[in-house]
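Apart from one protein chain that is not included, each protein chain of the complex appears where it belongs.
Should a chain be cited, it is by its letter among A, B and C, assigned in written order, with residues numbered from 1 in that chain.
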Amino acid sequence: MSAGGVVQVRVRYPEVDRMGVAHHANHFIWFEIGRTELLRARGVDYGRLEDEGIFLPVIEATCAYRAPARYDDFLRVHTQIEGATAVRVAFAYRIESEPGGLVVATGSTRHAAVDRTGRPRRLPARIRELLV
Amino acid sequence: MSAGGVVQVRVRYPEVDRMGVAHHANHFIWFEIGRTELLRARGVDYGRLEDEGIFLPVIEATCAYRAPARYDDFLRVHTQIEGATAVRVAFAYRIESEPGGLVVATGSTRHAAVDRTGRPRRLPARIRELLV
Amino acid sequence: MSAGGVVQVRVRYPEVDRMGVAHHANHFIWFEIGRTELLRARGVDYGRLEDEGIFLPVIEATCAYRAPARYDDFLRVHTQIEGATAVRVAFAYRIESEPGGLVVATGSTRHAAVDRTGRPRRLPARIRELLV
Partner (left out) sequence: MSAGGVVQVRVRYPEVDRMGVAHHANHFIWFEIGRTELLRARGVDYGRLEDEGIFLPVIEATCAYRAPARYDDFLRVHTQIEGATAVRVAFAYRIESEPGGLVVATGSTRHAAVDRTGRPRRLPARIRELLV
């Protein structure tokens, strides 16, 4: 596995539910921020990739929730690329609270490379090289 | 003012914040549902309008919050068209809780008619006729 | 496995992203609606359960995305209880588009029974009986 990335997010007020903890759907949005920043650090601007007609929709997502995240907490999202082929990319995530490093959640997403219409499309070699 | 429309929504778990009441950003999403259903009742399918290259982005939005909405509450969104020209449409909203008719919020949105690139575009006469 | 439940949701405008399809975090919110309605059909009002001090936070969630959901689509969320003990409940979901029955997504959630402070708490027998 190649070097990963870390990005910080702060838990927003509307992300917290009436249990007083971040609602479980938000972790997937934080994973996405981690993924975007990891790609950017590798030289892949995801927005520009889409402008070129290459999309990476999620085809599978999992999350294990280990500790609650609360309003205004700082979180660190650690992201790694688990594997990349011409038509698939997989990421692994670990969200930790700050300070302390308590693991809030771990998870994964798998993505298909498709064109604007949703049809499979091979990732260009220059992109694949940045992902391995 | 012409006849309005009513649509029912149920307050979702993630829409409620740690105060135990619906977060104030959601009312604008409920207004949008009210607007969509009013347009549909008038014969305007908003999704198809966009497919034809006519968009109605919000250029102004207001909401006065009068009573809290809570998890699992049924709400009724009352929507009316306040005015429509070739390039502007304005809506007024009133959200009531069910049963009882307690007013949860009132508000308004103003919209510009634009094309896919965001440039002003006149609404076709057949659409304008449905809005007055 | 015991009888499941079905609930209909309509894809909202802000749930759709710039790919033109529902963003993958929303499926977990639709699963939650399916779960809430299944519980209600079994005689368990989830809001009241929380008022009594019994919470069922998600400890694991998965989703496999099979077909895109688009703006204004009607979806049917099919939910089943996969298993229930005194301290754990598991649900399985299948989202289909309407009409046609195309499978949009399948998924699962696992929940722990906890009290207001997040400590494990056994489900009362009267609740467990409603879940099997």
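Heads up, the rule we're going with is that contacts are C-beta pairs under 8 Å (C-beta built on N, C-alpha and C of every residue); 3 or more make two chains touch, one makes a residue touch a chain.
Quick caveat, the model's predicted, so the values are computed rather than measured.
Residue in contact with the omitted chain (choice from C:17, C:115 or C:129): C:17. For chain C, the residues touching the chain absent from view are 13-14, 16-18, 20, 23, 25, 71.
Counting the whole complex, the residues of chain B in touch with the unshown chain are 18-19, 21, 24-26, 28-29, 50, 55, 57-65, 68, 118. In the full complex, chain A makes contact with the omitted chain through residues 12-14, 29, 32-33, 36, 45-47, 71-72.
Methods note: only the chains that are shown with their structure count from here on.
The pair of chains sharing the greatest count of C-beta contacts is A-C.
Centroid distances built from C-alpha atoms place B farthest away from chain A. Chain closest to the overall centre, judged by the mean of its C-alpha atoms against the mean of all protein C-alpha atoms: C.
Each chain gets one centre point, the mean of its Cα atoms, and the points for chain B and chain C are 27 Å apart. In chain A, the residues that touch at least two other chains are 18, 25.
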